[in-house]
Each structure stands twice: as structure tokens, then as C-alpha cells.
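Of the protein chains in this complex, all but one are displayed in their positions.
== subunit A ==
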Amino acid sequence: MTPSTTFDASNRYDRQVRLWGEEGQASIGSTSVCVLGSDSLATETLKSLVLAGVQSFFIVDDARVEQADIGQNFFLHNNDIGRYRAEATLEKLTELNPSVSGSSSCQSPTALAQEDVEKLATFSVVVAVNQTEEIDSKFAEVLYGIRVPFVCMKSYGLIGTIRICIKEHTIANSHEENPRPDLRLDAPFEKLKEMINETNLEEMTVEQLRHTPYILLHFKALEVYRKQKNDPNAFPESTNDRKEIQKILQAFRRSTEDSGTKDSENFDEARTAVMRAFQKTSIGGSVKAIFASPQCQTSTQPFWLICEALRRFIQSNNGLLPLRGTLPDMTSDSSRYTRLATLFHEKALSDAKEVLRLTREVEKERGVGDVISDDVCYRFCKNADRIRIQSSDLLDYNRETKEIVGKIQEINVDDETRENKVDSATWMLLMRAVGRFKREKGRYPGTNGVPVSIDAQDLKKRVEALVRESLTNGQDITPVFHNVTDSAISEMCRFGAAELHVISSYVGGIASQEIIKLATNQYVPIDNTFVFDGHTQESSTFKL
């Protein structure tokens, strides 16, 4: 192998480009991440981002390397003890990928928050790692205002949490698994109609019939169905209607004289596909919400420019979105399948071309140049039925604690379950109590050498206070308190601010992929709080 092919960037990223495509890789390549902190949760997150090929990262931390860091952070070495942790970890992280540039600042994150906000606005994503509640809140507020995604995460003992805070996040390609195929059985386009009309099942040989792609069988069954109903626009909408279609399909089958069986693969496929394929082509709620958004009318952001063009396209296209243009695989002879695949593909291209023309119109009206390329427009149209926006409230620990207490109030489990397994909302509340403990006592529970049970008493008082503050006057705290067991409170003290490498690696792994989602506008991010419990390895997501 010649060196040039060995070290080609496309080879380095081959295994991931197969997932998010060249366009995803390009957006990652222009992503810059700012990370507050350089402990093992921070470096584990950065590791996966540097490997994925982000453009740059910036570490902010004034901590110096201690013994305990060596026992949990892979991007530090014994020799680094006493150095600035941000500098020492930066060195070892940049070794992972020569095309990524990294830099660091050895000041405290508090100092950065006071600096010009413009600096923060240059980052694609800002991440706060194991910071205090004060720092989290401060950054959340600044970043929310300038619409920079903010990820706030913690690793504490066997517990990990991630909170994503962004005013509005747009998703152009959700990569939904097994999306419903876009076959237009209720609204075939012109060229497709021609092919259906040319198709005559009765005139075919058995061999031809058995190599007829099922989409044509579906259209033919629909013709019979409409005749039976005496309604040229009838369309099977209920499960029973669809069962009638299946019966019609069964009746199309023929056997050869010698074999006797009527079974064949394409009819099996046709039958199985009926339930999913016979759906009216419609526009989903998440897409409608986008069209209804005021942003659609005014924004100059690329996403919104195409969305407005899409909205206009639909108005002149009988309420239909552009065709996705990918035909599912189906048993067929080569010529009919490829003809159909080509028809679908060409129709998708021509729909996208029309959307592009409308986009140019919108761009002109809003005084921006040709922002959207052919390619971007085409890809956008292919996923147009699954675009969505996600919005989140500003991170606000007081408000969120109230919501968490509300969730705990609703927990209704027996005593044994309660003792064996702690609910994720309870862990969240305990994380808040630990935060308050740290603020009030200047240290974390279980870190001063006295028996853990003493700090547990102190922590319990703080849990009580948080619950009391969250409930309206006069409400009984007992039902909530019943769900926050002494065992769980003691467990938080047992942790003693331990940052276990495996927990950080787990949470950092998830966080890095969430950051990639935020940077690429592909896939659907956590909305908006994720809690991991290492005891059971179970996790849950809720919106705060």
C-alpha cells in the first residue's frame, strides 16, 4: 500500500462516514467545542470528539493534577502531578488525531464567563463538566441568549447525568429507523401512473407475474378495491379494509400447470407490506409545527429558508411533501424494479429542483445570497417528512427541583422495590442536595474523614429543605420523603465525590454523541435530561 492511500482521511473516518455520510463528517469537521473542566468525564467526552474529527476544542480549567486524577484520568501520567490539568490533558488528547487542533486556558471557568460573550458565541457547543450549580446556571443563561447549545453533565459515584440546554434545535435528518416507505399509493405521480396503466397482470405469464414488484401489485389491488366499492377514490383506511386488499392480492396469484402451488416470494412480500404501505400520504405533526413557527416567515437561517420553500412547495403540490425517492427492495425482475427505482429517483430530483427554485425566491426576499446548494436541498427534501425542532427551557435549578419533587410525589412502589432500586428522579434530587451541601459547607458529603453516617444526617436535612421549598405551603412532605430512602441518602455520602472512571467513560461516551447530534443537526438528541444509574445500569430520560 502506498502511504497516500494508507493515511487518507477518508480511510480514517470510513467506519463512521457509513453512518452519518460525508455531509455529517463535514459538519463535524467544522465543529468547535469548549469544555469547562478537564477531569476524566471531560477527557472521556473529548476523546470521542477528537477521534470523530471535530475541527477544534478548547479546555478551560484552573485545577492542578493531583494523585487522585492519575487513578481515574487516562489522559494524565504520573509525571504530570502538579501541572495544570488543562495543559497536561490537552497534550495527550491532541495525539489522538493530527487533524484536530486543541487549546487550553488555565483560568477558572468563572473568569471566562465574565469575559466577552463574543468568545463563547464562536463555539458550536459549550460543555460544563462537573461544575458547581452556580457556574452551570451562569453559563446556561449566557449561552441560551446567544443560542449556543449547552451540555451540562456530572459523574458522581455510580450516578451520571446529562442536561442539554438549547433554546431551539433543528433536525434535518433524524435517521429514523424503519421509516414508513413513501410509496404514494394514494397519490401516484404521472410517470408512475403510466407504468401502472401499462401493467396487466392477467396477460402476464406466471413467471412474469411472480417477478412483478409488489408496489405494482398493490396498485392493481387498489384498482379492484375501488371497483368493488364503486368509488374511484376509495382508499383502505382501517385494518379491515387492508385485509380486503390482502384478499384481492391472494386472488391475483396463479400456479403453473406442473407445480400446482400459487405461492411466490413477491406475493408474500406484498401481503406483509400491506399494513405499512397502505397509509395516506400525510404531513406529520412535527413538520406542521415547523411550518407554523414564526421563524419560517422571517428567519435567514439555512434550515428555515428551506422550510419556507417547502411550505410553498406543498401549497402548489396538492398538500404533498417532495417525494423521498427511495424505493424499498422488493422481489422483481431487473427491468421493472430498476425502471420503478429510476422513476422514483427522478421524481424526487424534480421535486427537489422545484424546492430549490422556491428557496432561491425566499433567499432573495430575505436578502441573503444563494445559501443553499443543490446537494443540501436534495438531501433535505429526501428527509422532509421527518424534519423536526426541539426546544428546551432555560436550565434553572430552582424550577427543575420543583419538577423533580413533583415526579417523586407520583412514584408509587412497594417498600421492597423502594429499598432495592432508587428511582432516577430521586437520584436527581439527591444530586441537588449534594450541590447545596457543597455550597453551604464548602465540601462534598463523605469527604472529611468522619463516619459517613454523620454527613448523611446533614444531607438528609438538605433534602428535606429542598422538598419543603418545592411544595406549596401546607403540603405534606411525607409522601415525597417516603420515596427518598435513608439508604439512598447514605449512598450519596458513600460516594464521597468519587468520580469512577467507568461511569465517566459511559457518560462521556453518550455525551460526545449528543454533542455530535447538536453539531450536525442529524439524529434526535436527548430531550433534555438523562440520568444513568450504575447500580442497575438502567437509565431514564425526562424533560425538565
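Here are a few things to note about the model shown:
Everything that follows uses one rule, which is that a residue touches a chain if its C-beta (ideal position, glycine included) is under 8 Å from a C-beta of that chain, and two chains touch if they have at least 3 such contacts; residues count from 1.
By definition in this document, contacts and distances are computed from a predicted model.
The chain absent from the displayed complex carries the UniProt protein name "NEDD8-activating enzyme E1 catalytic subunit", chosen from "ATP synthase subunit delta, mitochondrial", "Trafficking protein particle complex subunit", "COMM domain-containing protein 2" or "NEDD8-activating enzyme E1 catalytic subunit".
Within the full complex, the residue among A:30, A:228, A:315 or A:342 touching the omitted chain is A:342.
Contact with the chain not shown here comes from a single listed residue; of A:61, A:423 or A:499, that residue is A:499. By the touch rule set out above, subunit A reaches the unshown chain at residues 1, 5-8, 11-19, 40, 44, 47-48, 51-53, 66-68, 70-74, 77-78, 95-98, 157-158, 174-177, 211, 329, 332-335, 337-339, 341-342, 345, 419-420, 446-450, 452, 485, 487-488, 490-491, 494-503, 505-506, 508-510, 512-514, 516, 523-527, 530, 532, 534-539, 541.
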